[in-house]
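Only one protein chain is missing; all other protein chains are in place.
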Amino acid sequence: MSVLEKTVREPVAPAPPRGRRTTAWLLTAGLVAGLVVLVPVAAGTGAYPVPVGDVFASVLHRSGLGGGELDRIAESVLWNVRFPRIALALLVGASLGCAGALMQGVFGNPLAEPGVIGVSSGAAVGAVAAIALGLNFAGNWTVPVLAFVAGLSTVLLVYGMSRSGGRTEVVTLILTGIAVNAFAGALIGLFLFFADTAAINQITFWQLGSLSQATWPKVLAVLPCAALGLTVAPLYARRLDLLALGERPARHLGVDVERLRIVLVLVIALLTAAAVSVSGIIGFVGLVVPHLLRMAAGPGHRFLLPGSALLGALVLLAADLIARTVAEPAELPLGVLTALLGSPFFFWLLRRTRRRQGGWA
Amino acid sequence: MRRLRTRLAGALLSALALTLTATACGGPPEAASAPPPDAASAPPDRVEPLAGTPRPALPATVRSADGRTLTVRRAERVVPLSGSLSEIVFTLGLGSRVVARDVTATFEQAARLPVVTRGHDVSAEGVLSLRPDLVIAESGTGPAEAMDQIRAAGIPVLVVAAATGLDDVGPRIGAVAAALGVPSAGEELTRRTEERIAAVTRSVPRDGTKPRVAFLYLRGSASVYLIGGRGSGATSLIEAAGAVDAGAGSGLEKDFTAITSEALVKAAPDAVLVMAKGLESVGGVDGLVKIPGVAQTPAGMDRRIVSVEDGVLLNYGPRTDQVLASVVEQLYGGGA
């Protein structure tokens, strides 16, 4: 396949120094190990008691390798509630983490966030419209479908409006994003104003962000988007490194910057809109995760992109575990939790990074 | 409404006699008769169960408001997902079988149960962790995914059509009682409730013009008001109290519509119906009648303010007679 040929033929150029490369490998191993441990723990934790042993027994039983079946409710909780939720947490977390790293790379700004270019608010307009107008053309799917379509079109709109003469300047792009965000905010406000109380409740809850509505069909809907985005992204790691030098220097080094931008903005939109459409607005994962990894293993995107996907998955799985267990049997909105934990952490990050490197290069 | 009135009119004579019978059966005396006016303004927040604990005859097969048919085999662990539904189960005398509550079930008997939902955020696992054998939900309870996951675990879920008026009290009690296998207790409770409501309705002074009541949703003193329309659910209550809903009367169909202070002045309601917490947020009656807009209405000038506890105002159920009595008392008690 052409994708593979390309990767083989273009080994990544700027090899990091030994220390960083070792850190990257150790971190990758650590993250994978973390996931291997946390997934069964998350499967075995929740309001309904299913011990980890029973989780394995049930999985073995279903894959025909012995084990044993649990009682009906436990089986149902495990397979219809918890497993899809864990799968969705992993997919959404990986998508948000990777999209955050991509976005920061594309815009050459460590503070870039998918919200900046309007994916989140665009998706929110779609979802809010579906709820407020009581649209129901695709059943339970109406909200995610509209959120996805609106998020994607917002990104394309922002990108299209900020291009001139075949180029896109970061400042123009971000300013356009701000204007579009404001417009989306106004639309949401307008829908809220005309919505009835039940719809307002639903909108508020959707905006808080949650994985509580995880089902297998939703997992299957996000899976292709996430898989495509997460596979394509690392192919551009080397070129993203070069983009850190600036647009012109990157082009001088053989990067077709415009094409890189188009492809990556589409990938970002795909990853974020898919995630937002099923889970609502879950902030700070895309911002904090790449930052942490950059601090630990350097800014090379070869590690940063897959690493952010792994850490994003791990963080969101842990956050969701907390969200659904800390107030048993009710649950906290996940988006509120990530923002609550994420923003002070981000402040600390900012101050620390500023102190260390004396500004933003 | 008309149907209910006719029925109530037919039951006029027997009503008093039955109320007396209920008292004789040993119910708490202060709640058994139509509550006296002074008690109505601060009723104790507890439900009054039917005398005796009915024995459920199960399995029971019933139709749910979502169109599904379900069979209830056991009703040892019941989870009603709204305060109003909780109230019905408790009043039917089956409160000991309820294992959790929605945050809106605030009455004394349920207050100690763990909170499992907060309105619109049903967590399937949270509900399932209670190992319920029957879940009772409103037609608006969601998210739909969570309800499907509960059904997927083999738990019967009874969906009851949401209440929009006094007419719904009977059918809702009946639906819950049928699913719990106590249809006769349901009939008894329906009869008791309807009779009490009828008794309050009869006490409404009917002299001349009906007062126009605006149902206002207040949060703080911003000068934009949300006025209740036909969808707010209060229309039926206002009409039963012998008044006219100013919002619904002026053609508002939605539950709440934002209007300006001037529009409120123009609407000139004779009285204002508010929820207790909203009233509190603007500084009580004294604060409310000073807010521009309200101050210029007849309601503001006459201080004709009707306030009802948030949790019970729109819970059309076994305690609606108390709510209605309180509304009637506040509407006519002072001025009329």
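A few remarks follow.
Read from first to last, the chains carry the letters A and B; within each, the first residue is number 1.
The working rule: a residue touches a chain if its C-beta (ideal position, glycine included) is under 8 Å from a C-beta of that chain, and two chains touch if they have at least 3 such contacts.
The rule is short, and it goes like this: contacts and distances are computed from a predicted model.
Matching "Electron transfer flavoprotein subunit alpha", "Hemin import ATP-binding protein HmuV", "Tryptophan synthase beta chain" or "glycine oxidase" against the UniProt entry of the left-out chain gives the name "Hemin import ATP-binding protein HmuV".
Interchain touches from the omitted chain, evaluated on the whole complex, reach A. Note on the undisplayed chain: of the listed residues A:Ile262, A:Leu292 or A:Ala327, the one touching it is A:Ile262.
Only one of the listed residues, A:Gly30, A:Gly44, A:Gly67 or A:Pro110, touches the absent chain: A:Pro110.
Of the listed residues A:Leu35, A:Leu135, A:Ile174 or A:Ala244, the one in contact with the hidden chain in the full complex is A:Ala244. Residues of chain A in contact with the chain left out of this view: 2-3, 5-6, 9-17, 20, 105, 108-110, 232, 235, 238, 241-246, 248-249, 251-256, 258-259, 262-263, 294, 298-300, 357-359, 361.
Simple rule for what comes next: only the chains that are shown with their structure count from here on.
Contact residues of chain B toward chain A in the complex are 100, 114-121, 123-131, 140, 142-146, 148-149, 152-155, 231, 254-256, 258. Chain A makes touch with chain B in their complex at residues 46-49, 72-73, 76-77, 80-82, 140, 193, 196-198, 201-202, 205, 210, 212-215, 218, 324, 328-331, 333.
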